[in-house]
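Every protein chain but one is kept in place in this view of the complex.
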Amino acid sequence: MSATSHDTHHDDHHDHGPPPGITRWLFTTNHKDLGVLYMVFALIMFFVGGAMAMVIRAELFQPGLNLVDPHFFNQMTTMHALVMIFGAVMPAFTGLANWLVPIQIGAPDMALPRVNNWAFWLLPAGFVLLLLTLFLPGGAPAGGWTMYPPLILQLGDAFPFLIFAVHILGISSIMGSINIVATILNLRAPGMTLMKMPLFVWAWLITAFLIVAVMPVLAGAVTMLLTDQYFGTSFFNAAGGGDPVLFQHIFWFFGHPEVYILILPAFGIVSAIIPTFARKPLFGYSSMVYATASIAFLSFIVWGHHMFSVGMPLSGQLFFMYATMLVAVPTGVKIFNWMATMWQGSMTFETPMLFAIAFVILFTIGGLSGVMLALAPVDLQYHDTYFVVAHFHYVLVTGAIFSIMAAVYYWLPKWTGNMYDERLGQWHFWLSTISVNVLFFPQHFLGLAGMPRRIPDYALQFTDFNMISSIGGFVFGLSQLIFVWVIIKCVRGGEKASDQVWEGAKGLEWTLPSPAPYHTFEQPPVVK
Amino acid sequence: MRQTGPSHARLVSKMLLLVVGMFAFGFAMVPIYEKFCEVTGFNGFVSTQAAEGPVIGEGSDRKVTVEFVSTVNERHPWNFRAVESRMEVSPGELYTAYFTVENAREGAGVTQIVPSVAPGNAGRYLKKTECFCFTEQRFEPGETRELPVTFFIDPALPERTGTVTLSYTLFDISAGDEPEFDTEDAGLHAGAGQ
Partner (left out) sequence: MKRKLLGALAAIGALGLPLVAAAATAPESDWRRPWGLNLPRGVTELSQDVYTLHMLVFWIVCIIGVLVFGGIFYSVWKFRKSQGAVPAKWHHSTTVEVVWTVIPFLILLFIAVPATQTMIKIDDTSDYDMTVKVTGYQWMWEYEYLDEDVAFFSRLDRDSDRARQRNPDVRPQDVEHYLIDVDNPLVVPVNTRIRFLITANDVIHAWWVPELGWKKDAIPGFINEAWAEIQEPGTYRGQCAELCGRDHGFMPIVVVALAQEDYEQWLQEQREENGVVATDDAEEADVETAVLEEVDPDELMQVGRQVYDNQCIACHQAEGQGMATFPGLAGSDRVMDDDDWVIDVVVNGVSGTAMTAFGPRLDDRELAGVLTYIRNAWGNEAEPIQPADVRDAR
């Protein structure tokens, strides 16, 4: 990936330019270089995970075993989730944070540049371990990304690889997050008070705290799996007085905040883009901040909604149901605020704005199905069906990933100094948006009609919607090649971007030249 | 320069402390969860410690059905069943129920029998003063034994609960019960005396 990212850079700064050659990328402590590395890594992983999704959709194109063994299918669903969550979405957000947080708060670099380098290079190491398992006897992890015991303990040689990969990825994201927190709290330019920070910075501050708080819990949970497997402990083994459901509690205590780790930065991105293209200030800045913080808080007390069917007592079910329903309130506030920002604005619809509007609409669909899923009694029907699959893909693909794409289009001119190809961008947007709905919308129907998730083959009545969904999947997959092409094209040249790039753009990063020099804000700007 | 190193150091140490704390919290969830289950009867919790004797019955004519269910995990060669499948009991009085276990393995075997109660919140009202589930049980080849569980129902059991199901799952925890692969030794059961 170093080779690829090498190409993506441009060497037009004379003063504090980067050292030449591969060592620049290996040893860099520059936040912009690391941002690029993170994002290129994320893009590669997006295609690796995407390829797995294509295998899944191809197998499900029609009933019968068409391509792969069910065991391999399970490996694909498991690895697809792990790769997309830990390899694509989280690193992409971290990369954006690396590039943007310092220049949005007027800092010269991240607070801990060497830690930053380490945090990044742990990622490829972790993924080498994880992807290697595909070639091990017994195959890759196939028990679902949730790693529930006792099933996960049936995994063959891949088991320790999985555990250590999770540890390494956890350490990487914890290091990255501590760095972000330190940068935001310690390196703001004079006058950049907390409540003046761009929402992307706010969102990341909160996200970073979530990561630091829950990643260690995941590390603890998988460590217990490891000792159960090899050292005779019985944390989750009923025979030794343990309880497999305990793992689910610990996992989801991590897992639910993790879900918000994957979406809060998206809120920040969209809150930057919509005001720019509506040419109107963000509506309700402070309520946005409070809403983000309350969502983060609530995320710690709703984990039980992933487990309504395990046999919790009534009081537990009701508690988790009420707490989960409450999440809708701050989330609703955000959506209404974005609407109000557009209201009486003066909108134009460049690609970033299109992705941002699609984000608001499609994320809302995911949010509304989330309200349905929150209700414990009906969740006993929805749970572990394609309805849930549709729900979280609306939140994660048209939510998180659309926001990342919006962000790339939005800041690409600042990074490269060139405008991207707007016509190709529009093509990418429309193809993606239409196909992603063809892909995931019918999955709501499949789930309600009774199709469980994580099955390699299905009963005949599910054929039609699966076929439609698969076709949507293939088109969506192919459409992403346009995205890569747009990026490559933009890196290599194109119409020169102005410093402000977008007419309505506000914020420190737009006061910098395009492309942003290798070193920025060595003298802190003064924020009034 | 705006910020100096030490302020990073302080912040980073605090964050690292949080990391260590949360890692520990993950493990702390194990006893917390156990305690929580004990108090709330979460997830069919039922104590594997001997309970104190019953409080003297309060003379109510309430009857509760206690139902006994048995499962052998992973279809190991054991026969395990309740002698009586149900009992009518008065809360506050001591009863003994029996389960038979037969070792149908080729060699001797060790089991751990694990209790679980439904409905979940009844677990803490079903108190066992003596149970074969408190310890591991060893069986010679072909041995059949009747194992007793002595229990009483706490009169505080909620009125709406008329049936308490006591389910036991037998786990075979004999060492080396599975054949070694690629050993020259043809003896299949290392730990089994035969």
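Going in written order, the chains are labelled A and B, and every chain counts its residues from 1.
Definition applied: a residue touches a chain if its C-beta (ideal position, glycine included) is under 8 Å from a C-beta of that chain, and two chains touch if they have at least 3 such contacts.
Note that the structure is a prediction, hence the values are computed from the model and not measured.
In the complete complex, the residue from A:F235, A:F267, A:Y285 or A:Y410 that touches the missing chain is A:Y285. Only one of A:P244, A:G304, A:G399 or A:G473 touches the absent chain when the whole complex is considered: A:P244.
Considering the whole complex, the residue from A:H71, A:R114 or A:R423 that touches the absent chain is A:H71.
Of the options A:L298, A:M321 or A:L508, the residue whose C-beta touches the omitted chain is A:M321.
In the full complex, chain B touches the hidden chain at residues 43-44, 67, 69-75, 77-81, 85-86, 102, 104, 114, 116-120, 160-163, 165, 167, 169, 171, 177-182, 186, 188. The chain not displayed touches chain A at residues 63-65, 69-72, 74, 136-139, 142-144, 148, 150-151, 154, 156-157, 238-239, 243-245, 278-285, 287, 309-311, 313-314, 317-318, 321-322, 325-326, 328-329, 332-333, 335-337, 339-349, 357-358, 360-362, 364-365, 368-369, 371-372, 375-378, 380-381, 383-385, 433-434, 437-438, 441-442, 444-445, 448-450, 452-465.
Rule of thumb we're sticking to: only the chains that are shown with their structure count from here on.
Between the CA-based centres of chain A and chain B the separation comes to 40 Å, rounded to the whole angstrom. Chain B contributes residues 2-3, 7-8, 11-12, 15-16, 18-27, 29-30, 33, 37, 40-44, 48, 73, 112, 114, 120-121, 169, 171, 173 to its touches with chain A in the complex. Contact residues of chain A toward chain B in the complex are 111-112, 174, 178, 181-182, 185-187, 189-190, 212-221, 224, 235, 238-241, 243, 245-246, 249-250, 253, 310-316, 524.
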